[in-house]
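With one protein chain withheld, the remaining protein chains of the complex are depicted in position.
For chain A:
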Amino acid sequence: MTVDNPTDTTTTTSTAISLRGATLSYGDRVLWDGLDLDIAPGEFVAVLGPNGSGKTSLLRVLLGLQRLSAGTVEVAGARPGRASRSVGYIPQQRALDPSLTVRGRDLVGLGLDGHRWGIGFGGMRDRRRRVTDAVAAVGATDFADRPVGLLSGGEQQRLRVAQALVGDPAVLLCDEPLLSLDIANQRAVSTLIDKRRRDADTAVVFVTHEINPVLPLVDRVLYLVDGRFRIGTPDEVMTSKNLSELYRAAVEVIKVRGQIHVVGVHSGLCEDESHHHLAEAE
């Protein structure tokens, strides 16, 4: 299933995401420069790197919330933000307010038409069917009628996956969606994302500080460090030589039992620190 050369697929379908000479800088600080990246439908790309390397900013660019300093970007054949319906987004797990008068299925429904104006009484039956299907697809039927604020973190995150998929997106953008989930729920959520891209050829951009939970799913890695980056399969990118060049420090990559461990880098791979990067980006 691995798409080694994404250009091969352009004969049948266009690329899901295309970045050309993409540059993002805040004043003097260059997050990344001259980024060329084509992501094919059905491809799973993990975005790795330490805090402040611009992982979340890349997602913000793809969502249309942040403009490039230079270069061009296309998502699902349109300018980012224009193709809102064909882009699904799964954020980090955060506790929802328990006082919300919203059920799980309402959260999923908002993923379908929550960005539209008006009350939207038209097409209620179709809407209900799609929401019910999306809820069932993530195995959330049992708790979809309970208040979202009272659900566990894993249950809320399943509903966020359904919320992202209910619009039938061509592109799925994930920002550390497994963070603060236990291992069983990490597996459940990443399996749902993988199933989606296999069934519906949805391209997945998966920002994470920890590649191992999704390593078997990853087609390619985009590794960002201080404005430098590497793109390729995990085996190509995750080598001691590559990462030492990226970090400009001695870094050792150790592969143990199908897992990849990076030794010698303390920032970015420390679980506690990654919790802050979104707050900084806001």
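Basically, a residue touches a chain if its C-beta (ideal position, glycine included) is under 8 Å from a C-beta of that chain, and two chains touch if they have at least 3 such contacts; residues count from 1.
In this section, contacts and distances are computed from a predicted model.
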The complex's invisible chain, by UniProt name, from "NAD-dependent aldehyde dehydrogenase", "Protocatechuate 3,4-dioxygenase subunit alpha", "Nitrite reductase large subunit" or "Zinc/manganese transport system permease protein": "Zinc/manganese transport system permease protein"
Residue among A:R94, A:R128 or A:K255 that touches the chain left out of view: A:R94
Given A:G34, A:G149 or A:G264, the one touching the chain that is not displayed: A:G149
Contacts of chain A with the absent chain, listed as residue ranges: 63-65, 81, 84, 89, 91-103, 106-107, 110-111, 113-120, 145-153, 156, 160, 163, 173, 179-180, 182, 275-276, 278-279, 282
